[in-house]
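Missing here: one protein chain of the complex. Every other protein chain is in place.
Just so it is clear, A and B label the chains in written order, and each chain counts residues from 1 on its own.
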Amino acid sequence: MTQLILFNLFNGLIVGAFYALMALGLSLILNLSGVINFAHGGFLALGAYLAYSLIPTIGFWGALIVAPLLTAAVGLVVERVLIRPLYGGDPLYSLLLTFGLAYIFEDMTRFVWGAQALPFQVPGWLTTPLSPRFFFLTGYRLFMVVLVAVAVGALFAILNHTRLGIRIRAGTRDLETVGTLGVNTRWLRSLNFGLGIYIAGLAGVLAAGLLGLSPTIGASLIMPSFVAIIVGGLGSLLGTLLGGLLIGVASGLTAVFLPSASEAVIYVMMGLVLLVRPRGLLGEEGRLH
Amino acid sequence: MTQKLSSYIGRRKLLQGGAALAAAQMAGPFVIRARAADSVKFGLDNPLTGTYAAPGKNELIGCQLAVEEINAKGGILGRPVELISEDSTSGDAGTAVQKARKLIEGDKVDFLMGNVNSALALAMAQVSNEKGVLHIVPGGHTDAITGASCHWNVFRVCNTTQMEANAVAASLIKDYGKKFYYITPDYAFGHTLEAGMIKATTALGGTRVGGDLTPLGTADFSATLINAQSANPDVIVFLTQGDDMVNALKQAVQFGLQDKFHLAGAQQEMEALEGLPPEARIGAWVMEWYWNQPGVAHVAEFVDTVKKKTGRPPTARTWFGYVSAWTCALGAAKANSLKAVDIAKALQGFQLPAEIALGPNPAIYRAGQNQLIASLFVGAAQARGSAEDDLFKVTKVVNGADVAGSLEETGCKMTWPA
Partner (left out) sequence: MNARAPRALDLAVVAALLTAPFWMAAIGGYTELASRIVVMGLAAMALNFLLGFTGVLSFGHAAYFGLGAYGVAMAIKYLGLGTLPAMALGIVGATIAAALIGALIVRRRGVYFAMVTIAFGQVFYFVAFRWNSVTGGDDGLTGWHRVPIPLAATTLDIFGDDKAFYYFALAVFGICVALMALLLNSPFGRTLIAIRENERRARFLGVPIEFHIWLSFVVSCLFVSVAGALYALLNNFTDPRALRFDLSGNLVIMAVLGGMRSFWGPLIGAAIFVALQDYVSSHTENWMSVIGVMFVLVVRFFPRGILGLTRRGASA
């Protein structure tokens, strides 16, 4: 029994790391621009599909680098053309816009790549378990955790030690003042959006190694991201990271005792957080009121 | 400010003009939809978007092929056949029911077909029964459709879950052992399939050592697989379908579970096998129809025709759609009428001709149940067989009649209109 609990605990951390990655991209965009990006799952799917198409030419590692960049490029175009005109307006409109984009993304991926699930292949040596006892610690899943750690580390490094990052953080608190200080806030929002989408594309490539690659791959992953952000607290990236890990672990532990409730438990957690501490674990009072 | 205002007014006029033009576009074709009065109409209400888009699309292709052949042979009772296809979506019953009503009342179809999603099939059956239209379900598996909720006007091509379980259980017990762990999708199809498997394996000495109910659309099966491993079964039974099957198997193979346990299940489909990376195409399963049937007449021609059309061999779903459309045509020909009651009566105990049955055993609609009983193909998935698309090695072909159980067992009590 202890082994089962421990296994599910570790596994929950791994799953949670993935949720955290997805949620971070969403959180980044939400914090600075106030845009709920419903199309985040669509960008994830795009990253996955682009990687699938690139693998025959540049291999898995090449696709891992290039696909998120391409996805971010698409994200930048979308932001410039469609989302930028909506800043400063009613948040309703950006929400509706990304909602419509989600429809378009799903349909277009089905149109281009077909409805049939596609066999996404990861290098063989990566998918074997590290040891027969710890069979669930496959090379791929550990690689995923490492990659998430690196990405999160890089993100926090950018946010704390580069000019761009410091401006993003400042802009999250008071974009108007940052603008009056001479920073080009439009570029700032664009780059921030691009960064968030890069993360979504990366999450997509990683997801395709674990899951079946079909047009609906993004839709199934977006809800846990929302919950991670609500649990961790709006406005706090660290909170989002924590939120993702927490729901992964909660889900894993529930699987030991009540397997059919392992998905429900993340919504129960969300409900509890909203009741007891509405601003989330690390959220700041009064954020995004 | 002034510049913005004038460009705003100009844009407004442009938009109003555009809106008027769009409205005109929409109004026109409404009239065009009044179709040729003398054709016989088939209405297919199946998913073309969402989770079930792939099987839905294949069933559509099968239907289209059949309709082409029917028209080449002179149509139905001398009249040409027209296929009207609607997207039921993969799960929105409101849309599926709405489209069914649209086909029946708006397009006045003579035959209704659908749905891949068992629940939607049941909802549509309520409509078709209410309106007295002949309804063929190509690929919705839940037993109730030709069981507890059977109707005189509803026929089904694919197997019931009990039939599938019965077909594969013996092989699993013989080859793999008696302890089973079930990974079951949490909806009617999954429940009845698991119940069927438990019933069939228990009769042969098998036991259920544990199981997990997984919600539809589960992405990560790692917790479930950890539980399965700790229960130490002989066989881990995957009853999940579609994308869930792909996810579960892919992750099981990544965990190396196939080295410690046997992986198997009941229903398997080409659509799932094609979505798996080659190293994950393993396990023992039963398929409802398979394209590689050496020595069986007419199958090779069918496979060639479909390959020319789509570039890939037909799947069981293609065959379901093909059979559904042909059933309508043959039933109407036998009854020499387009009245649903006459055709339904003509189809009682009806045997499909060999070039439609496309299998080694006879394919017959059981009287009093409207369920097609044909062949089931037990075998093992493989990364690549004789050809690139040969992803399943058939080890045994089961005659549906041997595993169908008695009519009483199905719970179908059919009542006919006066």
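The criterion applied here is as follows: a contact is a pair of C-beta atoms (placed from the backbone, for glycine too) under 8 Å apart; a residue touches a chain by one contact, two chains touch by 3 or more.
Just so you know, these numbers come straight off a predicted model, no measurement behind them.
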| item | value |
| --- | --- |
| Sole residue of B:L216, B:A231 or B:V296 that reaches the chain not shown, by the stated touch rule | B:L216 |
| Candidate in contact with the missing chain, chosen from B:V97, B:V209 or B:A401 | B:V97 |
| Contacts of subunit B with the absent chain, listed as residue ranges | 11-12, 15-16, 19, 26-27, 29-31, 33-34, 48-49, 84, 86-87, 91-95, 97-99, 101-102, 105-106, 118-119, 122-123, 126-127, 130, 142, 149, 186-188, 191, 215-216 |
| Contact footprint on subunit A, counting only the chain that is left out | 30, 34, 36, 38, 82, 85-86, 89-97, 99-108, 111, 223, 226-227, 229-230, 234, 260-261, 263-264, 267, 270-271, 274-275, 278, 287-289 |
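In this section, only the chains that are shown with their structure count from here on.
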| item | value |
| --- | --- |
| Chain centre separation in whole Å, for subunit B relative to subunit A (CA means) | 34 |
| Of subunit A, residues touching subunit B in the complex | 3-4, 7-8, 11-12, 14-15, 106-107, 110, 114-122, 124, 127-129, 132, 135-136, 138, 140-141, 207, 210-216, 220-221, 251-252, 255-256, 259-260, 262-263 |
| List of subunit B residues in touch with subunit A within their complex | 48-51, 53-54, 56-57, 186, 212-213, 215, 217-220, 222-227, 229-230, 242-243, 246-247, 250-251, 253-257, 260, 271-272, 274-279 |
